[in-house]
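In this view, the complex is presented without one of its protein chains, the others remaining in place.
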Amino acid sequence: MAADTRAPSTPRRTGYGLVYLVLAAVTALELWITTLGLAGSVRTPIFLALSFLKASLVAAFYMHLRSDSRTYLFVFILPVAMVVVFGLVMLIR
Amino acid sequence: MNLRRIVTLVVLAVVLIGLGVLVASTVNLMPEEASVQAQMVDRLFRLLMGIATVIFVAVEGALVYAVVRFRRRAGDDTDGPAVHGSTTLEAVWTAIPALIVIVIAFVSFRVLAASAVREAEPVVVEVVGRQFTWEFRYPEADVTSTELHLPVDRQVRFEITSDDVIHSLWIPEFRIKQDATPGRVAEMVITPTRLGRFPIRCAELCGAAHAAMTAEVVVESGEEFAAWLEGQRGAGLPVSPGDLGRRLFSQYGCNACHTLADAVAAGVVGPSLDGIGAAAGSFVPGLDARAYLEQSILDPEAFVVEGFPSGVMPPNFGDRLTGEELQALVDYLLSQ
Amino acid sequence: MTQHTLPHSEAFRAGKSLGIDHLKLGVWLFLASEVMFFGGLIAAFLHYKVNAPSSQAGLLSVPLVGANTFILLTSSFTVVQGLAAIRRGSRDGLVRYLSITILLGAIFLAGQAYEFSSLYRDGVTLQSSVFGSSFFTLTGFHGMHVFIGILWAGSTLLRAARGRYSKEDYAGVEVFGLYWHFVDIVWIVLFTIIYLV
Partner (left out) sequence: MSSEPLAAPRPNWRRYLTWNTDHKVIGVQYIVTTFLFFLLGGVLAVLVRAELIRPGQDLVNGEEFNRLFTNHGSLMIFLWIIPVLAGFGNYLMPLMIGAQDMAFPRLNAVSYWIIPPAGFLMISSFFVGAADTGWTAYVPLSISAPDGQTLWALSVALLGVSSILGGINFITTAITMRTEGLTFDRLPLFVWGMLATSILMVVATPVLSAGLVLVALDRLVGTHFFTVAVGGDPILWQNLFWFYSHPAVYIMVLPAMGIVSEIFPVFSRKPIFGYKAIAASSMAIAVLGLLVWAHHMFSSGMDPRLRIPYMITSMIIAVPTGVKIFSWLGTIWDGKIRFNTPMLFALGFISMFLIGGITGIFLASIPVDLHVTDTYFVVAHLHFVLFGGSVSAVYAGLYYWFPKITGRMFDERLGRAHFWMNFIGTNLAYLPMFLAGLLGMPRRVADYAPEFTTLNVLASIGAFLLATSTLPFLYNAIVSWATGPRAEANPWRARTLEWQTDSPPPPNNFPVSPRVTGGPYDYGEQAPAKPLTPAPAAGK
């Protein structure tokens, strides 16, 4: 457990608004890419990267992981890492 | 550490390792070694036994020694020394086990690789597990049997799958085991080295008669094997309907669960079929022996005999038996 | 270990010194278990998507679901706006944003219901194929979480309307937000692996 004493800060509303705009823009971008009919090998990594970006933005700003105690971050990261490991293994038949 | 202590430790270590070597080289807990792979596995197993002996005797020995040597003397209410640890010691007993397991992992990997080496033109045997019987197909010879025959000193490649639930093909004398999973074909190679008959057992729980799902592997000379294959192919055209029925009775695994003297079957999962021909007509009013038997084979749940579990006999014989086969089987049973 | 006289109110000092609120930590741990639960379902879905591909996957409509994704993202925005409002001390702001959130959540569920029914009309059902089974199970459980989120938002709304929460006391709103954003993140992932990839 990281003994972290930083108190939760209060992000400004504009911070929230900016994040929202980025999330919306990225989603629009994703929808646009689907129309390009790219090959799966190209499409897949792009989409994974973009969704990782979106998820991280929500977790970091809307769930305050950026400013909150690192304990919460640790609590969230361990299972996410495990899911990635498990998911990758399950891709192999 | 003073000299005396060092000497004691060295002596202890030597004795222990000697003991380990002794156990590894003399104690044998495994069944007969009947395949090339078995020899490899047993070498590895003996190594592990040696290491295990050293660790076991060392730790249990230290435990017993401490219990005897450091027990509280009567009337002594003082505490022991305030020792909180020893970095050196902790480093040692972290490093040594780490080293040991790395070695074991490496050796295991080598054995695994060696035991899976493919040789040219093996005997291919397709294995199908079914509740509660094994079926062995020889595609080249177009032969199907419930008894596994293998030539000695020639590699066999099993292609193992299942028709219903998961089974596991285990031949202890070969030191191999492979699950038969429906929807998958698992490959496994083995090279028998010893003539004789060895048991085949299902090692994965597959239902009520799991314990009865056994078969035999016959390892024979190349000539005998070829002759057997030839004979099996011939067996396609039986001499008398009785023989056909008798072979169907074991080919479809009836013998796994039912007792029938004529077919040398002694299963106890389902009711005995000795004298069934005479009795079959008397079970269900208005149903003659033939109808009763046919229905009991096609729909096992129709009449479950008192004292025997329902839902055990596979319900799919209707699809698996051809019309002729069904007739032959019923005729055969009626003749019993 | 020795004892000194301390009033009970001082009891939990060591924990507090980490700057960790135990309700918040509890919710985060709950979310951790939720991550693993969805992880199991997602792994099952991907396993079949890769190893037992089905033509039925082609029947999914990306534009419709894309719109739904916008809606859910927006609802996350309204939730943080509500939190910001109560932190400023504006309970009316909180009530307003929570109502919008509930509305958006309801629209998302309506959209999902429409998607499901049209898929059923095209013959994609829970029993139609391994794809159908894993698709409806995965998205269905997410929808269920959105529904629970709506109920949670509703109870938070009622409490706010009854005068609970203030500049200093907004933990209840914050933990509801954590749950809602988590459900949003799950959707971001599902949208990618089910519809885009």
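Order of writing sets the labels: A, B and C. Residues in every chain begin at 1.
Rule of thumb we're sticking to: a residue touches a chain if its C-beta (ideal position, glycine included) is under 8 Å from a C-beta of that chain, and two chains touch if they have at least 3 such contacts.
Worth saying up front: this structure is predicted, and the values here are computed from it rather than measured.
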**Complete:** Contact partners of the omitted chain among those displayed are A, B, C
**Complete:** Touch with the missing chain holds, among B:L22, B:A66 or B:V117, for B:A66
**Of C:L25, C:L59, C:A106 or C:A161, the residue in touch with the unshown chain** = C:L25
**Fill in**
Residues of chain C touching the missing chain are 1-8, 10-16, 18, 20-22, 25-26, 29-30, 32-34, 36-41, 43-44, 47-48, 51-52, 54, 126-127, 129-130, 132-134, 137, 141
**Asked** Residue-wise, where is chain A in contact with the chain that is not depicted?
**Response** 1, 3, 71, 78-79, 82, 85-86, 89-90, 92-93
**Prompt:** Which parts of chain B are in contact with the chain that was left out?
**Reply:** 1, 5, 9, 12-13, 16, 29-31, 40-41, 44-45, 48, 51-52, 54-63, 65-67, 70-73, 76, 78-86, 88-90, 92-94, 96-98, 100-102, 104-105, 108-109, 111-112, 115-116, 160, 164-166, 168, 170, 172-173, 175-179, 181-184, 186, 199, 201-212, 268-269, 308-309, 311-312
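Rule of thumb we're sticking to: only the chains that are shown with their structure count from here on.
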**Request:** Go through the assembly and pull out the chains touching chain A as well as chain C.
**Result:** none
**Asked** What chain is the most remote from chain C, judged by the mean position of CA atoms in each chain?
**Response** B
**Prompt:** Quick one: which pair of chains has the most contacts?
**Reply:** A-C
**Prompt:** What whole-number Å value describes the gap between the mean CA coordinates of chain A and chain C?
**Reply:** 14
**Request:** For chain C, write out the residues touching at least two other chains, lowest number first.
**Result:** none
**Message:** If I count partner chains per residue in chain B, which residues reach a count of at least 2?
**Reply:** none
**Of chain A, residues touching chain C in the complex** = 1, 3-8, 10-11, 13, 16-17, 19-20, 23-24, 27, 30-31, 33-34, 40, 43-44, 47-48, 50-51, 54-55, 58-59, 61-63, 69, 71-72, 75-76, 78-80, 82-83, 86-87, 90-91, 93
**Asked** Which part of chain C faces chain A closely enough to touch in the complex?
**Response** 17-20, 24-25, 28-29, 31-33, 35-36, 38-40, 42-44, 46-47, 50-51, 62-63, 66, 69-70, 73-74, 76-77, 79-81, 84, 87, 177-178, 181-182, 184-185, 188-189, 191-192, 196-197
